[in-house]
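Then we have chain A:
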Amino acid sequence: MRIKVQRDRCTGCRLCLQICTVEHFREMNPKKSALRIEAKFPEPGRYRPFVCTQCGECEKVCPEKAISRAETGAFLVDRGKCNNCGDCIPACPVGVIFQHPDHGFVIICDFCMMCTELGSTGALKKWDRKPRGAEEA
Partner candidate 1 sequence: MLITLRAGGLLREKLKPDLDAYSRRVEAEAGRTLAEILTAIGLDPSLVAFAVKDGKMQRLSYVPSDGDVITLQPPVSGG
Partner candidate 2 sequence: MATSSSSSGTNSASRNGLAGTTLRIDLSTGAIRRMPTDQDLYRRWHGGRGITSKILYDEVPRDADPLGPQNLLIMNAGIMTGCLIPAGAKVEFGGISPLTNGVGDSNMGGHLGPALKHAGYDMVIFEGIAPKPVFLYIDNDTVELRDASAYWGVGSLDSEKRFKHELGEDFEIATIGPAGEHGVAFSCITHDFGRQAGRTGQGAVMGSKKLKAIAVRGNRSIRVHDVDALKQQVVGIVKRTQTHPNMEPWQKYGTAFFIKWSNDNGVMPTYNFQTTHFEHVDGIDGDKLVEKCLITHKACFGCWMNCGKYTRAVVPGKAPVHLEGPEYETGSLCGSNLGMRDIHDVAYVNWMLDNAGMDSMSGGGVLAFAMECFQRGLITEAELEGHTLKWGSVDDAEHFIDMMVHRRGIGDWFAGGTRRAAERIGRGSEKFAMQVKGQEMSGYDGRWAPGMLLSYMTADIGAHHNRSWTITVDMAEGRERVEGRAKIVVYLQHIRPLFDTWCICRLFWGELDITPEEIVESLNHITGWGIDLREALRTSEMIWNLNRCHYLERNRGNGRSFDYPPARSWEDKIPSGPGQGKGLSLEQIEQMLDEYYDARGWDRKGNPSRALLEDLGLGEVADNLARLGLLGEPLPGGIPETRGEKYKPKAF
């Protein structure tokens, strides 16, 4: 399962960021979510959502072997093993790994899919495609 992005449909509402944090931390805080929205205003005037593409670069660079792949295709962080060193952050080509001062581990999308359920413009959609890297198999 992956997330399909139709970037021109993003309206910048950040409902995805809100539900992401509520789902994973049971509190309101868009800065703890595992995706991001870029807003370019006043010119040219557009929004761009960025989500995990399951490329696996984070797993490769993690010195603690704290990131591993689940059957769903998601790269999951072992919160016990992760020491929040942040090496994975610059390795992520789309910039969707985050740290937050409240937590001693990095935040990476686990593909719970809540963000795709709440949006109504179709900017983020469930994508019934095999996990990236598994297509050839």
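Keep in mind that, in the parts below, a residue touches a chain if its C-beta (ideal position, glycine included) is under 8 Å from a C-beta of that chain, and two chains touch if they have at least 3 such contacts; residues count from 1.
Regarding selection, all candidates are chains of the complex that A comes from, given by their letters.
Remember, it's a predicted structure, so these values are computed and weren't measured experimentally.
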item	value
Direct contact with chain A in this complex, candidates 1 or 2	2
Of chain A, residues touching candidate 2 in the complex	8, 11-15, 18-19, 21-23, 25-32, 39, 41-47, 100-102, 114, 117-121
